[in-house]
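Read through the structure below, which is laid out as structure tokens, and then see the notes.
Yeah, one chain of the complex is gone here, protein chain that is, but the others are all in their spots.
So that you can tell them apart, the chains are marked A and B in the order they are listed, and the count of residues begins at 1 in each.
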Amino acid sequence: MAELFAQYNYVIVIILMMTGLYTIFASRNLIKKLAGLSVFQTSVFLLYITISKIKGGQPPILLEDKKYGYDEDGYALLDGPISVAAGDASYILPGPGSDVIYSNPLPHVLILTAIVVGVATLAIGLALVVRIREVYHTIEEDEIEAADFIYNLEGTAD
Amino acid sequence: MALLNYFPDWLLVHGPGFLMALPLLMAAVTALLPNKRIGWISTFIVTAILTVTAFGIALYNIEVGTFIYKMGGWAPPHGISLYIDALNAPLVLLVALMAFITVIYALPATIAEIKPNKRAPFYAAFLLCIAGLLGMVVTGDAFNVFVFLEVSSISTYTLVAMGAARDRRALSAAYNYLILGSIGATFFVIGIGFLYMETGTLNMADMARILADLDGGSRVAKVAFGFIIIGLGLKLAMFPLHTWLPGAYAHSPTPVTAFLASTATKAALYLLLRFTFFVFDPSFAYVADVLMFVLVGLGVIGMLFASLTAIFQTDVRRMLAFSSVAQVGYMLLGIGIATTASVAAGYLHILNHAIIKGGLFLALGAMWYRFGITRMEDFRGLGKTMPLTMGAFTISGLSLIGVPFTAGFVSKINLAGAAADAGWWWAVGVIMLTSILALVYIGRLLLIAYFQSPPEVDGAVVKRNEAPLAMLIPIWTLAILSIVIGIESDLIVEASVRAAELLLGAG
Partner (left out) sequence: MSAPDPKMTESELPHAYAARDPHVLLRVISKFLIPLIAIFGFYVHFHGEYSAGGGFQAGVILAASVILYALIFGLDEAKRAFPPWLIRVGMSLGVLLYGGTGVVSFLKGGEFLNYSVLNENAISGQHYGIIAIELGVLCAVTSVMIAIFYAFGSRQPETSDEDW
């Protein structure tokens, strides 16, 4: 039990994930399903953010601070740097051995992308619901299926 | 080969980046174009260029070898790299070629099916879909796969919903696809997150190396594998997760159905291959178990169930959609047996089935274009009223059944042979049985088309009314391609064997 409290962030992720999935499958209302989908996706954002957090970690931004020092070309001088080659130039990132601990920026960036994807999905989903309501005059799945029952049976277009 | 010399050097250096950048940018331009034919022209030119580029890249892959392109100049594993090897080069060519063929067909089809003010957005979404599919096939970065998966999926939802102009059920089909597709993509991204926890990298080659060092990794890697399989299973319509597929195929605009059927599930299947054999490895016990029990089991159940369901459909597109689910079962069976020969056969079936189903759906779309055909009964006398379209439909249909000298026969005989070599005789039986089921549902259509007389409208028998040339050319291209592969199968079999050897090692 204590373990669960110590890792409460993962517990929250799981609760959100299951809430979202349950809402998607249990509700027959199109908007509620989309809400469930959003909650489900949000749990993933939390999962990614939670793995990138490092206790005492700084935002991963290189400040022009005297502490690091720069060489004549403007490269930051650090202890134990990782150098990353890009084209002809190389860039130095803080790495093991440097005295500053940074939070991992990568999952944040990934999740920024995933949030945008989530917004796009939600927007398209809501737009579809608006169109469905205009055509069927309902957003309840059962009523939509009932309205299409005869078409599905005959396999015709209306 | 001297053929490679005809391609500009620039294309061979920057080809993969160009492949995904061009449709993405042209989608933005196309969205702004006025709603005249100009949207089609830009899409046509883009897909033509893409096909040439993809051909060049595939050639380069055969002649020179693996193609690693560093996006933004950042070297892997830190940067995103595009990675083209024997596994995805044929698929790049397939996606580009099918896009090109569908776009030719789309010129008359969109005029009939899409409202005038929606045509430019239609082509923009189509280009976005192409960009997403090409991107997810060429990229070597696991998270980038998710991004492109969603680019292609989200544009597909809109494309499917555009079918609402002729059938309102397209809206609820698109909605169901959106819900299930998003769940699939989210499962996939959860899996990638766990893999990132385990390995600390997103580059697929790097992941593979670290996982091999860890000898399969801890429980986190196992969980990641489970999530990835389920996520991709939703996207590729693995049997119990296929419920979005029949609706989406049956109600979307006809060019979209053909393009989706021939590329979208295939790209997801490619990802399944990439993850099970390249990132993970069948030598890990849990991967082998999933291959043996989940993929084979669900594949075989899907083959039987979906083929039986297809027989009882009244809507032809729905029938072909269920047949697609059954064909996915063949591919999963080939992948699940996990010998070099069987994976090659599964891969071969991915390529062949794309050509066959593309041809069938395009022909069906042409029939709808002329006579509004959607149901089985409507096929009466089509052999007389649309002989050319029906001829191509027949060839592709026979190929789907697996009649000798067609593409379907090549992949089915390879698959059955591989199953027999591995000692899976019951699987050979299942392949035979489902082929007979395919004969039932395709044969029924052919009987109605050729042996019943055309219907009478207002007292007069319906006259011959062939599809326009812009539709006939793509339909017959695919039908002829399917015969060519059936007769001269060496090249494509060789490509699939190369892909399988890359995944499993020679032997």
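Just so we're on the same page, a contact is a pair of C-beta atoms (placed from the backbone, for glycine too) under 8 Å apart; a residue touches a chain by one contact, two chains touch by 3 or more.
Because the structure is predicted, anything quoted here is derived from the model rather than measured.
Colleague: Decide which residue listed in B:M71, B:L234 or B:V410 touches the omitted chain of the complex.
Modeller: B:M71
Colleague: Residues of chain A in contact with the chain that isn't shown?
Modeller: Contact residues on chain A toward the absent chain are 59, 61, 63, 73-74, 86-89, 91, 112, 116, 123, 126-127, 130, 134, 137.
Colleague: Where does chain B touch the missing chain, residue by residue?
Modeller: 14, 17-18, 21, 24-25, 27-29, 31-32, 69-73
Heads up, the rule we're going with is that only the chains that are shown with their structure count from here on.
Colleague: With chain centres defined as C-alpha means, what is the inter-centre distance between chain A and chain B in Å?
Modeller: Each chain reduced to its C-alpha mean, chain A and chain B end up 27 Å apart.
Colleague: Which chain A residues qualify as touching chain B in the complex?
Modeller: Its residues touching chain B are 21, 24, 30, 33-34, 37, 40-41, 44, 47-48, 51, 84-87, 106-107, 110, 113-114, 117, 120-121, 124-125, 128-129, 131-132, 135-136, 144, 148, 151-152, 154-158.
Colleague: Would you tell me which residues of chain B are touching chain A in their complex?
Modeller: 72-75, 78-79, 143, 146-147, 150, 154, 157-158, 161, 164, 166-169, 171-172, 174-175, 178-179, 182-183, 185-186, 189-190, 193, 196-197, 202, 313-315, 318, 372, 374-376
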